[in-house]
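The complex appears here minus one protein chain, its other protein chains still in place.
Let's turn to subunit A:
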Amino acid sequence: MAYRKVAIVGAGITKFVRRAQETGKELSWQAAKMALDSCDLSLEQVDCVTLGTAPDAFDGVHMKGEYLADGAGAWRKPYMRHYVGGGTGVFSPIHGWFHVASGMADIVLVVAEEKMSSCVPHPQGAFLTIFDHTTEQPLKPNLIWIFALEMNRYMQAYGLSKADIALVSVKNKKNAIDHPAAQIPEEITVDDVLNSETLAWPVNRLDISPASDGAAAIVLASERVARRLTDKPVWIDGVGFAIDTAYWATRDLCYPTYVETAARQAYEMAGITEPSKQIHVAEPYDPFDYKELHHMEGLMLCPRGKAAQLTADGVTQRDGNLPICPSGGALGVGNPIAATGLMKIIEIFLQLRGEAGKRQVPGNPTCGLAQAWGDLMQMGTVVVMRS
């Protein structure tokens, strides 16, 4: 490949909370500063800044990228904001990767921020206008509905029960107990999930990640610079992203084809031919518990319809053969949309460096993956990383 090699050399994150006192700018600054400090860089050494943040409607700030630029350290630098819905956070490193891989920059600061709490009484209301304005909005839908529709289809296709799926929520919220940024770490049972409020059957409250405020940041560097900055660079070896039709009701909702398309692109770049064997640890996007299973299948980490069985067998626990969401995921750490995806990238970065503390998966993993998903159930973003 004609690409230059790109490494992650530093990372920063804020706590994920339901409502932060800090503004989006301040959260961005906290994460960005921590990322620079973690690899002993100053802002002057940064060639270029990219920023990921999801809908302007959450913050009520139009042109949010421009508003956040100061906090992201972009002052008088090449700067661009990217936004692909829930897929944004894993698109963030891809956007930064372009700049380094192409030779345009040697050091890129990548920041992802979300402040959902500004939208009152609940940010869910801001989602109404993502639906088709003529054929869908008059029915007054919200996102929980369409996830419920997708989950029901998925359960029906493979004969799964709500209890099979609730195991994901139990696992991830428990994993989050060991994450310093976590918003809702807790030990719960499958019954707790099943007995929580039914919002849109088959979706109960504890099947869903919370609304959150938070920010995350990473530093990317070219090979020459990375080797000077750290003994433990983590390489971005494959990237992929793909979108499917916005006519979401015309697709088979039981399988995320767009995730498979993105994964195949990333795997080809990274030389991955047997994902379930070559990927040692993965952070698929888990805004809802069934989505972790859905995405494991789209990522070809297991055969279609088999992810729930792997979960029941303990394979996806931190000490299992294929640890999934050892961070605690969106379900446990929280889900400030764009920042969640980058939190997952940071988790794989730390896992591959052996620096994940109590969350460290055994076996010295050397290859990991993060994935996110978004827009109207149509966008897949995938990054494969190696130590």
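Criterion: contacts are C-beta pairs under 8 Å (C-beta built on N, C-alpha and C of every residue); 3 or more make two chains touch, one makes a residue touch a chain; residues count from 1.
Note that in this section contacts and distances are computed from a predicted model.
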item	value
Protein name (UniProt record) of the chain left out of view, among "Dihydroxyacetone kinase DhaL subunit", "Zn-ribbon domain-containing OB-fold protein", "RNA polymerase sigma factor" or "Branched-chain amino acid transport system permease protein"	"Zn-ribbon domain-containing OB-fold protein"
Which of A:44, A:187 or A:252 contacts the chain that the document leaves out	A:252
Among A:15, A:173, A:264 or A:344, residue touching the chain not depicted	A:15
Residue among A:69, A:90 or A:148 touching the omitted chain	A:148
Listed residues A:103, A:180 or A:271, member touching the removed chain	A:180
Subunit A residues touching the omitted chain (full complex)	10-22, 26-27, 30-31, 34, 38, 60, 120-122, 124-125, 128, 132-136, 138-142, 144-146, 148-150, 152-153, 156, 179-181, 197-203, 213-215, 245, 247, 249-253, 350, 353, 355-357
